[in-house]
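Can you keep this structure in mind? I'll have questions shortly.
Just one protein chain is left out here, and the rest sit where they should.
Just so it is clear, A and B label the chains in written order, and each chain counts residues from 1 on its own.
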Amino acid sequence: MTLTEGMPNTSYTITDIVAKEDGMKDFLFSLGCFPGEDITIISQLASNMIVNIKDARYSIDSELAKAIVV
Amino acid sequence: MKIALAGNPNSGKTTLFNALTGKIEHVGNWPGVTVEKKEGSIKRSLNGSSEKMTVVDLPGAYSCSPYTQEESITKDFVMKEQPDVILNIVDATNLSRSLFFTSQLLELGIPVVVALNKSDLNVKQKTVIDTLLLSEKLHCPVVDTVATKGGASNGLSQLVQAIFGAYLSKEKQRSLGIRNAQTAATKEEVQKVDEKRFKVIASIVKEVERRNVHSSSQKMGDAIDRVVAHKWLGIPIFVLVIWFVFSLSQSWLGPFLADFFVGLIDGLYALVDSAMGDSVNPVLHSLLLDGIIGGVGAVIGFLPLIMVLFFTLALLEDVGYMARVAVVMDRFFKKIGLSGKSIIPMIVSTGCAIPGVMATRTIKNERQRRTTAMLSPFMPCGAKLPIIALFSGIFFNENSWVGTSMYMLAIIVVIVSGLVIRKITGDTSQSYFIMELPEYRVPSVKRAALSMLNRAKAFIIKAGTIILVCNAVVQLLQTFNWSFQVVGESNPGQSILASIASPIAFLFIPLGFGIWQFAAAAITGFIAKENVVGTLAVTFAITNFIDVEELALVGGTTEVMAVFGIGSVAALAYLVFNLFTPPCFAAIGAMNAELESKKWLFGAIGYQLGTGYTLAFFVYQFGTLFTTGSFGTAFVPGLIAVAAMIGFIIYLIKRPKAVQSVSRTVKVGA
Partner (left out) sequence: MGNIIVLGIIGLVVGLSIYKIVKDKKNNVKCSGCSACPMNSNCNTHHSK
């Protein structure tokens, strides 16, 4: 499933990144967001989602959340 | 000796840079504030040697593989300029990500010194890092620092010593041995190496770090986020915050301080007046008194209001609230083909449009970047604040809703314009939005005060240079006619200034302020927006805009209104016109640099002119309709002009778009 279907307060292991935009995959990689790593949904705010990757909080939009397969 | 300062965004690089060099660069508690490299020398008190130590602050980067332009600046600098030492700032609260960049820096062969910054936050969260072990693992010195703290315990002197040691040893930096120089040529190989990199780092982190609170668990900050970035509550909270900021600066604290300050200026005015006596030539007399002292004084009088505003804005930024505003706004910006990333330049523009426009460099998509650079100057910058304060003070009884609504109107204009530009270019590309949310922190009064003083200094310098010269010129132009004879006070309409401004004032008749003084002020406003206030002061011969009681002992401010000769509706229209016309020349120059296209530049200026005119027209005409029951003067000619502009925009939207790349360079204004 994609991250959009995930539940808040839950940890998932990333299985794939299917970003359309050039370079986004590499960028996510440098944040430590790539297959095999953990991602935790902290909360859902409007169209954005707050996630925890490694030890930092990020706000990502639903488009990007769709690109993260867990 | 050259030291490069490198690290993740929001790791505290600029704060550390300021602490090391004693400079006051702009610091915000959100990623992406620094967009250009900055240089400075390490303070004497920290540098014990005779060697000059130059520090270069680079924009934040997460890795050496460039994703945005700002990150490639870092890469280019480190690769090409060959610094003697790389000072890598590592966010101690996020070792596992930060060390990824560190591991890449270690491979460059240049001595690396790691500053483990924000170590005070770790103490709070009961996270312990074994610095010695980390230093051993990374083969480089690691120093605990708290860049936000003053005094001896912030680790800065140890840091400078470590840098000096690394420089003297002349040893080639050892890498972690993750990658050999020759392998990893293709993308897949790089990927493999980088995955290994994270594995190695994870194992290091596991050994050196002991956490008591896991980072993925819910924290206090997350609960606050759920409220301030809430789907429906987010916007009203933002409005309230802005209202509070304007109230404080324009209704409560600001005027209180300004009263005292204006008293000083009045004192100077009276002193010079009495010193000159009656013997001085009247032209010289009024040039010095009304032109220079009066004009500059009128602008400087707003200094306390501006300082209060910048102080509160700096506090808000420091707390970490502004990053949440970007999250709230992302939803609306998404609808117009921009993302929350565009909001950072816009919020920076509330200080000044120049760094705001420069901050658009962090946006990767070309149309989004250009659109943002074109729309950021709509935000009311610090120089526009005296205009807002003047008009809300005189015509609206210092109501802070005027400032707040100008702020909100700016956001609405930006959103509508973004939509228009997207339709004109026909570019429907969307971007992902990802932004790091910094942890909330208690704002530092000292930092906010420094930022405020820095801006106040700049304001005074500007008032004493460009504003002063402009006011002197304006005073001379309105004193003489074209045959260089002094025009009488009863006959100012004969002056050079009036004859230049009158044709333009003619165009403003449908906007309610077709008076040459207002036209002249709008023109000088392009040189610097503060000039609007200064020119009004000089041309109407009013020197004190804040302490208006002297002008109107009875009936509040009606007398100033009588001098101006316009009503409050026209005043609001004039305010709107000045806020939404093109910014000052310096900001236009910045737009020129970032837009990288003359067509876009002229399109942007044309669009801004059209927006200012159209908005002022609607404010005046409909405002007059609501207050008096009929439209204002010259409704029909104005309507024709506005309809022509809107029609041109619609034509540009409807026009068939042949090729994407062609339509991108289309003129977008009327």
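Keep in mind that, in the parts below, a residue touches a chain if its C-beta (ideal position, glycine included) is under 8 Å from a C-beta of that chain, and two chains touch if they have at least 3 such contacts.
Not measured: the values here are computed from a predicted model.
Visitor: If you put the missing chain back into the full complex, which of the shown chains would it touch?
Guide: By the stated touch criterion, the chain not on view contacts B.
Visitor: In the full complex, which of B:Gly382, B:Gly534 or B:Pro582 touches the chain missing from this view?
Guide: Touches the omitted chain: B:Gly382.
Visitor: May I ask which residue of B:Ser429, B:Asn454, B:Ser502 or B:Ser568 touches the chain that does not appear here?
Guide: Touching the chain that is not displayed is residue B:Asn454.
Visitor: Given that one chain is not shown, which residue among B:Leu46, B:Leu248, B:Ala586 or B:Leu639 touches it?
Guide: B:Ala586
Visitor: For chain B, which residues lie in contact with the unshown chain of the complex?
Guide: Interface residues of chain B facing the absent chain: 23-26, 36-40, 276-277, 279-281, 284-285, 287-288, 292, 306, 310, 351-355, 381-383, 451, 454-455, 457-459, 461-466, 468-469, 472, 528-530, 583-587, 589-590, 593.
Throughout what follows, only the chains that are shown with their structure count from here on.
Visitor: Chain B touches which residues of chain A in the complex?
Guide: 9, 11, 19, 21, 23-24, 26-32, 34, 36-38, 40, 42-43, 45-48, 50, 52-61, 63-64, 67
Visitor: Considering the complex alone, what residue numbers of chain B touch chain A?
Guide: 62-63, 65, 67, 93-97, 100-101, 191, 194-195, 198, 215-216, 218, 221-222, 225-226, 229-231, 234, 323, 326-328, 330-331, 334, 339-340, 364, 430-437, 439
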